[in-house]
Structures are given as C-alpha cells and as structure tokens.
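Shown here: the complex without one of its protein chains, the others still in place.
Let's turn to subunit A:
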C-alpha cells in the first residue's frame, strides 16, 4: 500500500464519520445543548454560591461561568468519546464494523483513523460552544482560541480512545447505560470541571485524591491553561500518557488474536 492509499483510507474514514454526524442533527444539537444548560442555568445559579479565588491560569477574580467553560469543553469531548463508543457498538451489532476491519490496511491504522475522525467532530462541537460562550461574554484571549486547539485534539484522542476501549468491553447496545453511570458521571463530577480542587480538598480530602487521579481532571486543566495561552506540563503528561495507554488497550482489545473479540468471538457471528 502506498502513502496516498493510506491518505485515501484516512480521508474516507473521516468523511464517513462527518457524514454520520451531519445525518444525526439531533446529536449535534444535544451535544451543544448539554453544556449550554450547565452554562446558562447551573452556572448562573451557582455564581453566588461558589466563589472562585485567583488560581492559575487566571490572573484575576473570574465569574463562575468562566471557570466552568474548560470543564464544559471537556464534557463535550467526554460525551463525544462515549458517543463514538456507542456508535462502535452499534456498528458491531449492525455489521458495519466488519467492513472496516476487513480492509487490508493495518488494524491499528483503521482504529486510529476512526479515533481521529471522532476527535475532529468533537473539536468542531467545542468551537461551536466557544462561539456561543463568547456571545455570553466569556471571552478568553483571542490567541487562546488557537492555543486551545492542540489541547482539544489531545483530549479528544484520549477520551475517544477510552470510548473505543469501552466499546470492546460492551457486548450489547443495551449495556451502554452502564457507561453513563460508571464512566461519564464519576469522571465528570470527580474532577476540577465544576469546582477547583482546593475547594474539594476543604470538603473531602479523599475525594481530592480521587480527583487528582482522574485523568479527566488533567484533561480539563490542560484545556483551561491552553485556553489562556499557557501550558500545563503535568496535565499534558497525564493526558498524553493516558491517550497512549487507552489507544494501546483498544488496539489489543480489537486484535483478533489477543483481544476480547478473540475470547468471546466477533459480534454477530453465528456458529
């Protein structure tokens, strides 16, 4: 296979993911509505309750809406990653996954292509959210819109890879509700998305340590710093490391000779 054949294949995977996203308009709307509800209702309500001290990367006191914006961007990507996972389970049940895995390209390349496609979709959603947030007078520095892009890409890859890994563990579409309860909610709430960690430590030291070990916390912080044109090396290291680990896990899980598919058999295959 030539390099241009690889490019054609990657383009095709991204094109299909984009087309599916466009076909599912309600998915785009709900992806946007969810963080906006948090921004317009939750943040407005809690603005007076949750005071935020001056913490990096902010150089002054900020409104609560400003504080939770990076967390909501990460939330968009978290839901998108899990949505990709859901669509992979659906594809497996409907047989579309077989078409992908039958390609003569290496399996790691196909899965990485799917991951990149999902990440690009999530980044588009994030920028749509940032546009609406800007109208709500949440205005990070103009350069921040550019510097946040690599952070969004990396976080998107990490959460997409986590979704892919989870999709290999989910046997049926019906089991996906468990992902909501056991992955999305704990990851989101036990993080710095809604409240700074110093406040968490005041309330519950053990929860503080849980938040510290949660890769989603570092994803939020990576986005927060990048949106304000700063770099958080710890957050980057954790997110990068987790992205690689989840990707490797997903590759092993989808490897017919080693993964979970080998143990329980490919979906939809009768004897």
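The rule is short, and it goes like this: a residue touches a chain if its C-beta (ideal position, glycine included) is under 8 Å from a C-beta of that chain, and two chains touch if they have at least 3 such contacts; residues count from 1.
Operating definition for what follows: contacts and distances are computed from a predicted model.
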- [ ] Among "Electron transfer flavoprotein subunit beta", "ABC-2 type transport system ATP-binding protein", "Short-chain dehydrogenase" or "Cytochrome c oxidase subunit 2", go ahead and choose the protein name stored in UniProt for the chain not displayed.
- [x] "ABC-2 type transport system ATP-binding protein"
Task: Sole residue of A:95, A:178 or A:241 that reaches the chain not shown, by the stated touch rule - done: A:95
Task: subunit A, residues in touch with the chain not shown (by the definition above) - done: 1-2, 4-6, 8-9, 11-13, 15-16, 19-20, 23, 94-96, 98-106, 110, 255-258, 261-262, 265-266, 268-271
